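Excluded from the complex is one protein chain; the other protein chains are retained at their positions.
The chains carry the letters A, B and C, assigned in the order they are written, with residues numbered from 1 in each.
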Amino acid sequence: MSPSLAVDLAGLRLANPLVLASGIWGCAAETLVRAARAGAGAVTSKSCSVAPRTGHPNPTVLPWAGGLINAVGLANPGAAEERLILQEAHKSLIPLGVSLIASIFGSTPDDYAEAAELVAGAQPEILEVNISCPNVASEFGLPFALEPDAAAAVTRAVRAAYAGRVFIKLSPNAVNIVEVAAAAAEAGADGFTAVNTLGPGMLIDITARRPILSNRVGGVSGAALRPIALRCIHDVTRAIGLPVIGTGGVDSGEAAIQMIMAGASAVGVGSALLGEGDAVFSRLQREMLTIMQHEGIASLEEIRGCAHAG
Amino acid sequence: MSPSLAVDLAGLRLANPLVLASGIWGCAAETLVRAARAGAGAVTSKSCSVAPRTGHPNPTVLPWAGGLINAVGLANPGAAEERLILQEAHKSLIPLGVSLIASIFGSTPDDYAEAAELVAGAQPEILEVNISCPNVASEFGLPFALEPDAAAAVTRAVRAAYAGRVFIKLSPNAVNIVEVAAAAAEAGADGFTAVNTLGPGMLIDITARRPILSNRVGGVSGAALRPIALRCIHDVTRAIGLPVIGTGGVDSGEAAIQMIMAGASAVGVGSALLGEGDAVFSRLQREMLTIMQHEGIASLEEIRGCAHAG
Amino acid sequence: MLDNIYQVMRVTERIPEGKCGATLVLDGELPCQAGQFVMVWLPGVEERPFTLVNDTPVTLTVAAIGPLTRALAGLEVGARVWLRGPYGHGFPPPGRRLLVLGGGSGIASLALLARRALAEGAEVRTYIGARTTDLLMLPWYPHWSTLTLTTDDGSQGIHGNVLQAAAEQFAWADGIYACGPEPMLAALARSRRSDWPPCWINLERVMRCGIGVCGSCHCGSHLVCADGPVFNLEQVTAELLAPPH
Partner (left out) sequence: MLDNIYQVMRVTERIPEGKCGATLVLDGELPCQAGQFVMVWLPGVEERPFTLVNDTPVTLTVAAIGPLTRALAGLEVGARVWLRGPYGHGFPPPGRRLLVLGGGSGIASLALLARRALAEGAEVRTYIGARTTDLLMLPWYPHWSTLTLTTDDGSQGIHGNVLQAAAEQFAWADGIYACGPEPMLAALARSRRSDWPPCWINLERVMRCGIGVCGSCHCGSHLVCADGPVFNLEQVTAELLAPPH
């Protein structure tokens, strides 16, 4: 019998664990649907806020030796407009059996709650609450995901405003990510996406003699983030019994399996679309199946969290 | 006129800014001296504590796609024995004109002070206080470098016990590294080494189905750390007028120049010895000179911190 | 590991383009397919996509319409420009009879195609349109083979638009290559007849990453930076004809 890639994510059945991560491709219904057709088990939209935002000026997204660095600055058309995009996407995603994850953010707990209410109409399978973007600190101060109390406050507000599944997006930059996750769990989270980008980091161009990103600093993603992400997922899932979408530097079937072994229920893929586009989803599926066959793994459930032992 | 690599580091003149980072090679007098002969402007010894430590069992140091990950666990022969190593090294370093940086750590402020007193006899040019090792958390709790008050307490204790230059080694994992540095500066630090390893991170072997490091997690160094290190150095030097040894992922003359532009007075080199050994020091010197010639930079002082502007 | 994100080049020659902007010849090379683009950064200003008008030496034609393009078009000889790329997919190898249709600065993306086709012995018939004479770009380019200019106000060349002027050439060509304002491309899509040869167009969108990650350049489900900027007209007809939302 050939191994199965199907997973359960907070009661949702995904045909495979691969999830298009927020902010990659997901500004339009058409690109979300395209990622779904290409083999994503679920797709996440770009984070939206109540008010539209133009984001930071370019340069905002750059490839470097270890992956990507970005300070898009949460450009989005606003949650009301985003609802229309999500509704359009959802229509095409339902027949494909691919789940829709809607990402929101805000500047205060109430702001988050309002964004949640605005996108609720699109009935996404999961609402992802981005409390961990490192690229808007000059505007909003430190991300809520760095502090257990702040994370709990946002979770509580969204929980009160929204009836569906709420996933909190955690930061790899928290000094104690388990405490943050525990506070959010206590406040009503149904699961987590772990993790958002690392840092922030800075690139300097030595001929220009200045930071490259217009925002000076940006979040680090891709391969450089992977070991940090694995530790975060390992620690959070070992401590807390909620499902996690393990995200950060997944660019191979091997890395996806590592995420599951660390305890993830599903696996986010973002920076790996660089170069390869949505072909990454079928490649990762193939590579995962090859590994499972070789290692005698019939289902991902069998190995989920196996790295906790020992 | 050919450009000069000489720098001033807290009143010390280094023939070039490259500093062998702590924990790389530096367990023996002979290897410290070898790095100096190969072209380091200063060399840092492996961190030592009052009591000897055997460190963690293997695997402890692993190469991965983004650099190294390590959880040596601060293996060292104890500060009294280390003093002898430092003395022996110092004898050979003085005629070479290469400065000696002695690294210490401890479990309490008093412990740090005692280690400082023990190595003081070797009269290192700089005492580096490692308050930022992420690999001994299970033993010691979170590093002092994550909290301004904790960092200040260690700095104060060492300052009271030791008359020479005290550099505090900062962590890239602090939520607000500037606050930590400011507290240490206030408590009497003469400068900083920024940064220690990132994370910690985790590697998982999918066939073994477990974390690879015996300590499960370890500090991430090398290229993956570079953008984070640059941001830390930029932020600390922009806010605080003390010299910084910029460390993290420097593996080219370009990266060394980036560190100086971010505000560093000297540049630590650790993981880049992988593969190339101490030949890295002459290569980086050559590459820096080529860049300086090409960009019309006569001295490093000319470009130090130039990325702060704009 | 070097990041090597940007290559820095210096302007060696600046050719004014009427009131529109300028063509900049730089002192570096970036081997590319005709139709590929680079992201061009001026520190402290902005970073935007620009077609490679030539790759050896790198040549850019810039229509000064905003902060970056005004700064670029005003650069003196010796000034520095930062580039990353080339990115995207260019034109497929052309046939023997190319009909080249350009409106505004779009014409820049067809220049290298024409130059190479001409060098291979193909015939190129080029139509360039603009609102007025002052806004014509690259009319001096030596590789258009035969060139017809059009202006909306009749101040130079044929009075009218490029599609009207070129109407009779559609049967002659074995490939149509178009770039310009989206209404022009939409008009092309609307008038497309089944007996035309293959039509290739070059789309423009606001870009952030330029490398297929951020999604900001999407046109329907296509990413202009990674799937294009060159598309077969059929691929994007639906998007060109859809009402903007």
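Note that in this section a contact is a pair of C-beta atoms (placed from the backbone, for glycine too) under 8 Å apart; a residue touches a chain by one contact, two chains touch by 3 or more.
Not measured: the values here are computed from a predicted model.
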So one chain is hidden, and I want to know which residue out of B:14, B:40 or B:72 touches that hidden chain in the complete assembly.
B:72
Pick from B:108, B:138 or B:207: which residue touches the chain that isn't shown?
B:207
Which residue of B:30, B:149 or B:302 touches the chain not shown here:
B:30
Absent-chain interface as seen on chain B, which is shown
23-28, 30-31, 33-34, 46, 57-66, 68, 70, 72, 75, 203, 205, 207-208, 210, 212, 214, 270-271, 273-275, 277
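The definition used in the following text is that only the chains that are shown with their structure count from here on.
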Per-chain C-alpha centres versus the global one: which chain is nearest?
A
Contact-count maximum falls on chain pair A-B
Which chain's C-alpha centroid is most distant from that of chain C?
B
From the C-alpha centre of chain A to that of chain C, how far is it in Å?
36
Interchain centroid distance [CA atoms averaged], chain A/chain B, Å
33
Residue numbers in chain B touching 2 or more other chains?
223, 254, 310
Can you list every residue of chain C that touches 2 or more other chains, as numbers and ranges?
1-3, 43-44
